[in-house]
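All remarks here apply to the structure that follows.
With one protein chain withheld, the remaining protein chains of the complex are depicted in position.
When the chains are written out, they are named A and B in that same order, and each has its own residue count from 1.
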Amino acid sequence: MDTPSRHADDRKTAVVAQRMKKPFLSRKTRHLAFVWMLLLPALLVYFAYRAVPLAWNVVLSFSFWAPGKPIRFAGLYQYQELAFYDGIFWEVLKNTAIFMLVIPISIMLALALALLVDQKITGRNIYRTIIFLPYPMMVVAVGIVWRWLYNDNVGLINYALRSMGLISRPIAFLESYDFALAAVIAAAVWQILGFFMIIILTGLQNIPPHLYEAARIDGARAHHRFWRITLPLLRPSLFLCVILGVIASFTSFDLIYTMTNGGPGHATDLLITYIYKAAFTLSRFDYAAAMTVVMFVLFLALALLTNRLAGGDAGKVDISD
Amino acid sequence: MSRRTRILSHITLILVSVIMLTPIYWVVKTSISGENLFTYPPSIVPHDPNLFYYVQAWYTVDFVRLFTNSLAIAVLVVVVNLVLNAMAGYALTKHFPGKGMVLGFLLASMMIPFHATIIPAYLLTAKLGLLNSKLGIALPFFSHIVCIFLFKSNFEAIPSSLVQAARLDGLSELRILTRIMLPLSRPAVATNIILSFIWSWNDFLWPLIVVRSPDQETMPLGLVSFLASFEDTTGALYAFCVLVVLPSMLVFLLAQKDFIRGLTTGATKG
Partner (left out) sequence: MRNHWVWNRFTITFGMIALAIVAWNIYVSFNDGGRIVGKVVDAMGQPVAGAQVVFWRQTVTSLEKVAETRTDAEGHYRFHNNGQYALVLTARIANAQSARHTVPLWFRNQNVQIAPIVVE
């Protein structure tokens, strides 16, 4: 609706404006000033809290700097440290990669659930609400609740497993090197599952029904319809989930902080929690900045890769331009 | 659909719903009974439920202060978001040189997770002298790109004849935005309010970094310091959890549709 009619508008208004009074500035200049005046505050926020920090991070990562000290050029020192001398960094990186198991697990479950609640069955809206309910909850509270569900003495999960006869003695999930990360992943899946389900559901509802009709007339069986129609057409939604899952893996600070604070040892430390500790408990801002740069590059690479795999339309949402 | 698939679907969905609701049920149960903090096996139904752990939580932490801090920040974020996003969204419906650049900048900013900016953001906030202040906590969240685009597409759907008529009536551009565009964009306004409220309310990492003194603590910070000082063996902790989660749950349940629409159209919150 933009170009022609809008220009006609502009011309008409220009005429009207001229008739009313002689403007101080030309109409075009005023229009431009108005537009930029509207845009400026929002742009300023993004400039100050997105663009500037990105550059600042890069500068810091090549420097020696601590609060109150002059900044000195460090070359690749920080990067060398994290690559060759900091074993924990690699462990944390590995943990972050393992934490990404949240993505396939949640997506598969969410897909199944979305297919179920997409049917015309009674109470489907209630099911949707219930499954989505954990998502808007405060993650800090979620972490505390799960930490207690995992408690070895009185936790519900140990109780359930014991009464089912699966284990004979309680397991301190969050204090065990074997289980802690898996336990955190389960909590993360619980929270994000509903969100993925809603995204996939939206994708499902956007599939034109006549495609299914045509397939049915052609005698395609249900699972054929699923593999040939549903899944291919859901690709953008599924890849959007992947990207959101990648973001979640790089930003799940609250959950880790409250459930384990990275422990035992560094068994559940993710990049973001390790960066936080380096910067705000050890005051090693320069080193943390280097890790942030690595995190951002990894994130960008994964997001672009996902987008490429999706054929360029992952996260293709209604941002009409 | 056959009867059998119908029943199977229901069974599966009920099972999943039970699993999803169990943690919620469990925390509510403990908050009203304090049971199975020390006892094993835990009981499934609360005996003798009461609300006294809530009273304890209320007085043990300075609940009113935490609540008003969180609320003040959330209100600030919501109001500024509405103004900035509506303005920017309106500007983006117009044609002007550099529009492509602005759109590119916004989309690129969307790809920078806030978590990847915390260190410089902290240093910047310190330079501005806003550490340990409500403004400092709120500032980075003064605009959400998702909502800008939401407003943009909403404004574009408004018939241009309406705008034209208003212009002929001599309304200024600003008046057109406030008198005609905004009242016709109820869904975008609602979504913006809800998303920015819930994100601001639940935010933890940024206040954790910025807040230095207890009198500026927000709800999640209060919850964490409560956990740190009392361990997780008191019913009051779980009562506190319920109280903290309640406002955002309420907002979500009241405005489910707007919330979900906002999430699915915008998807990445950045």
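Definition applied: contacts are C-beta pairs under 8 Å (C-beta built on N, C-alpha and C of every residue); 3 or more make two chains touch, one makes a residue touch a chain.
Just so it is clear, the model here is predicted, and its values are computed rather than measured.
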Among shown chains, those touching the left-out chain: B
Residue of B:Gln56, B:Asn132 or B:Gln164 touching the missing chain in the full complex: B:Gln56
Sole contact to the chain not displayed, among B:Ile44, B:Ala157, B:Leu174 or B:Leu254: B:Leu254
Positions on chain B where the hidden chain makes contact: 50-52, 55-56, 58-59, 183, 186, 230, 250, 254-255
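The rule we apply is simple: only the chains that are shown with their structure count from here on.
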Rounded Å distance, chain A centre to chain B centre (Cα mean): 15
Chain A-facing residues of chain B, complex: 1, 5-6, 9-10, 12-13, 16-17, 20-24, 26-27, 30, 36-42, 83-85, 87-88, 90-92, 94-97, 102-103, 105-107, 109, 111-124, 139-140, 142-143, 145, 148-149, 153, 156, 160, 163-164, 167-168, 170, 173, 198, 201-202, 204-205, 208-209, 219-220, 223-224, 227, 232, 237-238, 241, 244-245, 248-249, 251-253, 256, 259-260, 263-268
Complex contact set, residues of chain A against chain B: 1-3, 5-7, 9, 12-13, 16, 20, 31-32, 34-36, 38-39, 41-43, 45-46, 48-54, 56-57, 60, 113, 116-117, 119-121, 123, 127, 129-134, 136-142, 144-149, 151, 153-154, 156, 159, 163, 190, 193-195, 198-199, 202, 240, 243-244, 247, 250-251, 253-254, 257-258, 272, 275-276, 279-280, 285, 288-289, 292, 295-296, 299-300, 303, 315, 317-321
